[in-house]
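Structure below; questions to follow.
Here's a slice of the assembly, chains where they normally sit.
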Amino acid sequence: MPKRKICVVVTARPSYSRIKTALKAIQKHPDLELQLVVAASALLERYGTAVNYIKADGFHIDAKVFNVLEGENLTAAAKTTGIGILELSSVFENLQPDIVVTVADRFETMATAIAASYMNIPLAHIQGGEVTGNIDEKVRHSITKLADYHLVASKDAEERVLQLGEEQNSVFNTGCPSIDLAKEVQGLNQLSFEPYKTYGGVGAQPDLSQSYWVVMQHPVTNEYQNSRKHVETTLEAIRQQTDVPVLWFWPNVDAGSDGTSSGIRAFREKHDLSHVHFFKNMQGNDFLNLLDQSKGLIGNSSVGIRECAYLGVPVINIGSRQNRRQRGKNVIDVDYSTKSITEAMQQIEKQPRPTSTNIYGNGEAGKKIAEVLTQVELKFHKTIVY
Amino acid sequence: MPKRKICVVVTARPSYSRIKTALKAIQKHPDLELQLVVAASALLERYGTAVNYIKADGFHIDAKVFNVLEGENLTAAAKTTGIGILELSSVFENLQPDIVVTVADRFETMATAIAASYMNIPLAHIQGGEVTGNIDEKVRHSITKLADYHLVASKDAEERVLQLGEEQNSVFNTGCPSIDLAKEVQGLNQLSFEPYKTYGGVGAQPDLSQSYWVVMQHPVTNEYQNSRKHVETTLEAIRQQTDVPVLWFWPNVDAGSDGTSSGIRAFREKHDLSHVHFFKNMQGNDFLNLLDQSKGLIGNSSVGIRECAYLGVPVINIGSRQNRRQRGKNVIDVDYSTKSITEAMQQIEKQPRPTSTNIYGNGEAGKKIAEVLTQVELKFHKTIVY
């Protein structure tokens, strides 16, 4: 019997972490053939060139799709999706996959979902059903209604997908593959690499031996004109606390990302940040190792909600981006406020480290996903269950 | 206070019937300004040039969007959607609407939904929540998850939209505007126009004074390679019953429509169809008048499910296209089978005419829709209700 061809489309650095162990498991599975497409910001230097890490991890890339349209506005996001559909439909026609896999909920993942659905190719969606309260949620649930299989990361998410009228036998709670990666670094008890040497970056190179904070703050699509103001609030909190080193990660692409990026760039020119180093990006495992050894994570990344729950890393979650996502006791929610961020930093310094929780899986998600893709019946026809 | 700008995108002939009375009501409403965009097959001669009827009805067209990519395959449908997003986002940027309205569930309506959602323009969806059991259903529910307001056509549909996690105060059961049109022609008791003279078309011109059948059969996207075979089954049933005149309408655009069209064309060249006339299209009110005076409708058009329910016109509904849509007692469901179609025709000849039902509205939908668009709070942010 010929192997099932599983075509996975990776469109951004964070999505890669959320699918990597599944890619490995698909690659190794005797009944599956991996077709890997790298697209959108995952290809671009400005957003960390995730494609380089993908190659370094030993994956063969079957097609690259450049579809990010430049422009500091929401129209460009819409057009990026339109171009994505044009390009991906050609890619799918060439690769003739048995199943297409789309990951998470970034705006451009919709392009994968539409191209596959409209071409009658069975569509699997990783990480549907989550509740976050922003534009991502529109996209996420909309993709659920196009998808034929749902590989969700939590019990909560499973319930939402079923509520949306999907068939019980098309929903699989596999946990999140990002937790598989967290499991690997857990218990190293030290940094297994030299951050500055390995990843370059710019700014100061403070001594990390006495711990440090990690910052990762993305623009929030709904409020993109404010993204510069938002990041300045965080920068100011960081500037005031000069005693602990800070490792700051640039944001990934989004309408408004230039607001965040240019906010950081402008702040650096004006202010002394001699305890702060800036990274463009980092391989997933090193980043998790870094988080695991840190005092805590500051920002609005979903890594704080998921991986940090599993690792027991304290998180200061800023603003509305992760609004309604299920979270562990490691998270302190704050508003865009220098004062609130500062107080949360002080609170974390005083408290004991939080305990680990299994909300988003037990570290076997990748294998479970590959197994599901091997077993499910191939189909692209469905109707709402009620 | 400036008028609310309501931008409606019409992409196909049948969609126009399902929005026409709402367009009139928006145009007349003192608090609303209508922005009308005509796109996709609604512009093309091959599919009846709906745009001409729209102009004849006195509407000003703010933008035309040509986005139909030729090609007898599903890839072209995906690409048509991609091009639609590219074009519509520019149109929306020019028109700066307060609300965008997308109609029904054809594949290319997704382009309207994505462009508006990604640009943070509040999105209203007409005719969400219906259950039909085919690719249209994926598109329809997926659009529901992008839309901010839901103007549904039946009680049944309202329940489905609520199940999908939409807020109670964003769902409005207005009935279907197509019923408003049916109401207008009801009780004319005769044809108020001369079909051949007014609409041309090709083929024989049988005498219509002793009644006639109407046929309208669209290709079914999921099974497009079979569309030629399907239409031949119906053609053969029609060919055998030479005693009653038949008025046949060409299908609208879809992947596979060329299968249906070329099936009809080939059949005509080979067989004698001296009791059959073929129309390209007809203004909505004339078409409903024609249906109202006919023996019944044969095919798979949703007109049979909706307007014919209200008018009490018998319908032979072929195949899976209207599978799970709520229907009245006027409908006989049959498979793609010459024998079944023939038997259903004989059965209708024998039975009394069905009674009218109000499933899809009472004829006031257009006004109700305009009123809702005037009242709703402008918003583009939502989260799933559970």
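Every chain is named by a letter (A and B) in the order it is written, and numbering of its residues begins at 1.
Just so it is clear, contacts are C-beta pairs under 8 Å (C-beta built on N, C-alpha and C of every residue); 3 or more make two chains touch, one makes a residue touch a chain.
Worth saying up front: this structure is predicted, and the values here are computed from it rather than measured.
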Identical protein chains across the whole complex (2 displayed): 4
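Keep this in mind: only the chains that are shown with their structure count from here on.
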Magnitude of the superposing rotation for chain A and chain B (Cα, nearest 5°): 180
Gap in Å, rounded to a whole number, between the CA centres of chain B and chain A: 40
Partner chain B, residues of chain A touching it in the complex: 74-75, 77-79, 81-86, 89-90, 92-93, 107, 110-111, 114-115, 117-120, 131-135, 137-139, 141-146, 159-160, 163-165, 222, 323-324, 380-384, 386
